[in-house]
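The complex appears here minus one protein chain, its other protein chains still in place.
By letter and in written order, the chains are A, B and C; residue numbering begins at 1 in each of them.
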Amino acid sequence: MKLQEYRSKEILAQYGVPLQAGTTATTPEEAEAIARTIARPVVVKAQVLVGGRGKAGGVKLAETPEEAARHAEAILGMSIKGITVRTVLVAPAANIASEFYLALILDRAAKAITVITSAEGGVEIEKTASTHPEAILRMPLHPLIGLQEHNIRRVAFFLGISPDLRREFRQVLRGLYDAFVGTDADLAEINPLAITEDGRLTALDAKIVLDDSALARHPDLELMRDLNEEERSETAARQAGINFIKLDGSIGCMVNGAGLAMTTMDLVKLAGGEPANFLDIGGGAKADKVAAAFRIILDDPNVKAILINIFGGITRGDEVARGIVEARTTLARHVPMVVRIVGTNAAEAAPILAEANLITADSLDEAAAKAVAAARADA
Amino acid sequence: MKLQEYRSKEILAQYGVPLQAGTTATTPEEAEAIARTIARPVVVKAQVLVGGRGKAGGVKLAETPEEAARHAEAILGMSIKGITVRTVLVAPAANIASEFYLALILDRAAKAITVITSAEGGVEIEKTASTHPEAILRMPLHPLIGLQEHNIRRVAFFLGISPDLRREFRQVLRGLYDAFVGTDADLAEINPLAITEDGRLTALDAKIVLDDSALARHPDLELMRDLNEEERSETAARQAGINFIKLDGSIGCMVNGAGLAMTTMDLVKLAGGEPANFLDIGGGAKADKVAAAFRIILDDPNVKAILINIFGGITRGDEVARGIVEARTTLARHVPMVVRIVGTNAAEAAPILAEANLITADSLDEAAAKAVAAARADA
Amino acid sequence: MSILVSGATRLVVQGITGREGEFHSHAMQAFGTQIVAGVTPGKGGQTALNGSVPVFDTMAEAVREVGANASCIFVPAAAAPDAILEAADAAVALIVCITENIPALDMLRVYHVLRQQGIRLLGPNCPGLTSVAERAKVGIIPNDIHRPGSVGLVSRSGTLTYEVVQAMTDAGIGQSTCVGIGGDPIVGTGFIDVLDMFNEDPETEAMVMIGEIGGEEEERAAAFVKREVRKPMAAFIAGRTAPAGRRMGHAGAIISGGAGTAESKRAALDAAGVAVADSPSHIPQLLRAAGVGG
Partner (left out) sequence: MSILVSGATRLVVQGITGREGEFHSHAMQAFGTQIVAGVTPGKGGQTALNGSVPVFDTMAEAVREVGANASCIFVPAAAAPDAILEAADAAVALIVCITENIPALDMLRVYHVLRQQGIRLLGPNCPGLTSVAERAKVGIIPNDIHRPGSVGLVSRSGTLTYEVVQAMTDAGIGQSTCVGIGGDPIVGTGFIDVLDMFNEDPETEAMVMIGEIGGEEEERAAAFVKREVRKPMAAFIAGRTAPAGRRMGHAGAIISGGAGTAESKRAALDAAGVAVADSPSHIPQLLRAAGVGG
């Protein structure tokens, strides 16, 4: 789960990272009022989870509170990569002497929390990696004892942090690490970490991405989820315990298992169609879950047909078949359904599906072809 | 550094271990006043760092505050294994249903913090170990990730802790572990850990021994040192940065290096004498340190001769020689001194010692023999 | 023959008294797996699987009392890392963790502790593995999809694995061992580990690898195959249509920073001489084409 800049900064501030958090506003008037209370100039920043907000005009400097209000007015309601800006962050602007990139990631290859840092701050690390990779230090930390003082020293010397700022730098990296571990993050990034002209270290922008699997033990962080930036259907799916991602095609997919769900999408494409979604219904899908999955899929008006692909293992085929038949009666909208059930209790599922006059298929390839055909016929 | 029972309990209570700490008293009146404020009966316990206080009559049960005062009167001033009792602990007495032994040690062989536990509480673990070792569970913890929930479960099941007390037991062991790590302990022991007749877990007695090397980062714990139970000369040595242990013989020893200091003692004994002390003066001993060492050695009236054995390495022989000569002039009392200096700058040391008319020796065996002879002559 | 499990496997099931643990223990036992114990803290002294198996409070007892040498874990995510560490401390040789949604930082720790102890972990978030010829299964792969044979299969997925195994069985191509390594970012055993074992296993004549988007394990496996493997191999990679930056069900299935795409993995495998299928159903014909018999 990605956190907004202002949420990420709230967290880093709690862990002692020096920064000027600023305050969020949802109206120009609020932005103006906030600007009045802090040192000028201020910066007004769109709070969206997509990249490139600067280029899109979502970050503006204001010399006066009135200017802050005008900028907020321009930014609020703006659409950045399809996301409507609903919140801006108003914070004191810094006079930047130099900028760094400093991040921690969960490094799958190194199987470690890894520091990634560069003296080239303010630009995307992928850009630095492609232009001059030697400017980047990638340092895996020991997985059982974590961030050590010598790790901090090495990063500080790599970045050329001056002796008088080393204590403060230690606080930044220690805080970033503690925040990473404390929130179960996948990524905790400060970009840029700036040295101001008056010689202070400060985190000007921050991004934290949380490990979804760990959210269960961080109810406080779960509350930071920004539902405005999530598809309504994805929110509904999450609440129903269904793995769902909305896509742009016309063939709704309902599958058990993530790998098989991706494969089902791939085969729809291979059959000449476009998947409308990724949907993994999980194990042991009963009627209520199937019904929820139907509602979520059909909430998308583009969906012209549904492909249901169940490989019975934990999930029993006949249960799913009954669930489908039962749930179908509750639907607001009807589209052709192609059902393929194999594996555990597939034989028991077959007559149930036949009786309900559902289109069935033996192989996944066949199911995909039938679903694509059905969607075309329906269009 | 050993901590008194009441100090150990203070620490364990801070880490959430359930116990009834009680309050210390140094007079019978105080003991009586304390007894008035707590549930009866109470137990009055001598606070000494030596074992066997129970057998020595240093632990007594009192039904009334008056009885507590009488017991305190008897115990205060009592001598237990040479230590005069100056403090008693007055605490509520428990009705014990069952008792356990539970300790953590720094296990040199396993190179781990190791849980040692037994369902036979209230007796010394060494006794259980010799009578029925199968009643003891010895479980090393992972040195990098520490106490895990499965470790706690295993101990709880080993001890047969009933389901309703498992949460409380978890708190005991978790607290004991956190206290061990938090104070840099060598040993943290609860004996007995009792289940009372009303079904609560409580630590009735506790002992913490701290790692002397870690005291520098625990100034709060250093303040818990009981100077009453330390030889005055040992306190003085510690403050002078000298490793010193008082013994019962007549030959004072001043050596650089712990192994060589022990060896010097051993050779004194082999030569027919008895060492009066262990003294390691450390590296680079200058005149002031040598003078302090002399004062500490001569504070013991049994000392009839001093053997100085220096192997120059870091320490330079001539510096020590000059230190000896200089320090000797400041001494309140004079005894024969046998000086052996070898290694770095031993050649430069020889004329200094000769000029000062000190008895010298080439080998350690010879030095020991001369010191023993000198002590006899002096006696 | 088989890798990792065999008739000598003496399995303990952690969480045997739970709904899933019990269901799958029955299936494992029905398949032929020798289940010697269950562990559920607090239920020591009871029995499970219709009285056929003793239940202990701790793994230490299960190992001491009945000589368990492998463990299968059906314990909720919050307690699963501790269960794995408990099994490792009890020194079983193989631990298979079925549990999904274990926090990655917990697994990081567990991974390194087990590695240092020299204990093999499969998973978490995996369907386990099945030795077809030896009738030994540790995990949840359905019993009746197999046919004994000489193809070793390794996969990051669950039901997709079943799909491929079923397709092989239907085509008359049998399996030696089928291994699901799990869909999480940090898993105990990777593709290369399993491919290496198959490569050394005299009874495995060909291999199938089922990958998916995310990470670079498939690319590394391809490099390993190119260097070390001479047995015929086919592969399938799921997620060609997966959008970047989204986690596709599995915690590990995400394309990030341009890395981890299906195309990158397919290209790497192709370059390593592995036949890459467009659909799971094509796997059998690719194997046949590579000379794999019944």
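Just so we're on the same page, a contact is a pair of C-beta atoms (placed from the backbone, for glycine too) under 8 Å apart; a residue touches a chain by one contact, two chains touch by 3 or more.
The structure presented is a predicted model; accordingly, all values stated were derived computationally and were not measured.
Student: Just one of B:D186, B:D205, B:D299 or B:D318 touches the chain that is missing; which is it?
Tutor: Of these options, the touching residue for the absent chain is B:D186.
Student: Looking at B:G82, B:P163, B:P219 or B:G259, which residue reaches the missing chain?
Tutor: B:G259
Student: Which one touches the absent chain: B:A13, B:L165, B:I245 or B:L331?
Tutor: Going through B:A13, B:L165, B:I245 or B:L331 one by one, B:I245 is the residue touching the chain not shown.
Student: Can you list, in ascending order, the subunit B residues touching the missing chain?
Tutor: 106, 108-109, 111-113, 126, 143-144, 181, 184, 186, 211-214, 216-217, 243, 245, 247, 255-263, 265-270, 275, 278, 280, 311-314, 342-344, 363-365
Student: In the whole complex, what residues of subunit A lie against the chain that is missing from view?
Tutor: 142, 144-145, 148-151, 153-154, 157, 163
As a working rule, only the chains that are shown with their structure count from here on.
Student: Greatest Cα-centroid separation from subunit B: which chain?
Tutor: A
Student: Centroid from C-alpha atoms only, then distance subunit B to subunit C, rounded to Å. What do you get?
Tutor: 54
Student: Where in subunit B do residues touch two or more other chains at once?
Tutor: Counting only residues that touch two or more other chains, subunit B contributes 144-145.
Student: Please list all residues of subunit C that touch 2 or more other chains.
Tutor: 109, 113, in rising order.
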